[in-house]
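Each chain you see keeps its place in the complex, though not every chain is here.
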Amino acid sequence: MFTVSVRDHFMIAHSFTGKVFGPAQKLHGATYVVDVEFRRVELDPDGIVVDIGRATDALRELLSALNFRNLDDEPAFRGRNTTTEFLAFVIHERMAAKIGAGDLGTYARGLASLRVTLHESHVAWAAYEAPLGR
Amino acid sequence: MFTVSVRDHFMIAHSFTGKVFGPAQKLHGATYVVDVEFRRVELDPDGIVVDIGRATDALRELLSALNFRNLDDEPAFRGRNTTTEFLAFVIHERMAAKIGAGDLGTYARGLASLRVTLHESHVAWAAYEAPLGR
């Protein structure tokens, strides 16, 4: 299995609902450093996993819809706790949609799976991974 | 698959038995920076993988039983080389026991697997991963 990974970041405000979150129930924020790993079984006809330029641009565009926001005000997340693991899932879903739409090139439709990791500090991170294409 | 990971560290002395260990047969020591990754297929009813506060506390408590020790003197490790890979296994086993005992909350019993990584320097690390719950 081959993997290529690109990194970017976004900075948001949010709060959580539920006793389990303790002080994080108050409005606070986070920098999320995001790694998106693209995986495929064999290299594509260009001899690569994915066009790293297009992958980088797609990630920046995708994150710009989240960056510098208060996620508590985003209709897409109404009634949801925007935890690190949930946001990894959201970014996975949105990147998968971009791949399906051809934004990363035709060959990117042959990608096998994606893994999205969000680093929230030097001591904690979360990830979501799942196959693509079905 | 969802993952949440927390990081802490511990500092120990030890020595190894066996020609394969070369100069590490002498009494020396290490700082181990530990990552514990908690994995589950679906988020729990709180919308998380695990209560990150409880996970952090459990890891600190678990490591405090190893920290600032000479592992050569620990009865639990008699006759064993406390290599990085073996210590990753030990921490895996002890964290799994804590999860089974409910120390990370009831929902944590739904975790699918654990991966424990010990970084021993900027150029070497070891890990142990295995499913939970059987």
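Going in written order, the chains are labelled A and B, and every chain counts its residues from 1.
As a working rule, a residue touches a chain if its C-beta (ideal position, glycine included) is under 8 Å from a C-beta of that chain, and two chains touch if they have at least 3 such contacts.
Everything numeric in this text was worked out from a predicted model, so none of it was measured.
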*How many copies of the chain make up the whole complex, given that 2 are shown?*
6
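The working rule: only the chains that are shown with their structure count from here on.
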_CA centroid of chain A to CA centroid of chain B, Å_ = 27
*Within the complex, which stretch of chain B touches chain A?*
1-8, 43, 46-49, 51-53, 56, 105
*asked:* Applying the document's contact rule, which stretches of chain A touch chain B when the two form their complex?
replied: 18, 20, 22, 80-81, 83-86, 88-89, 117, 122-130
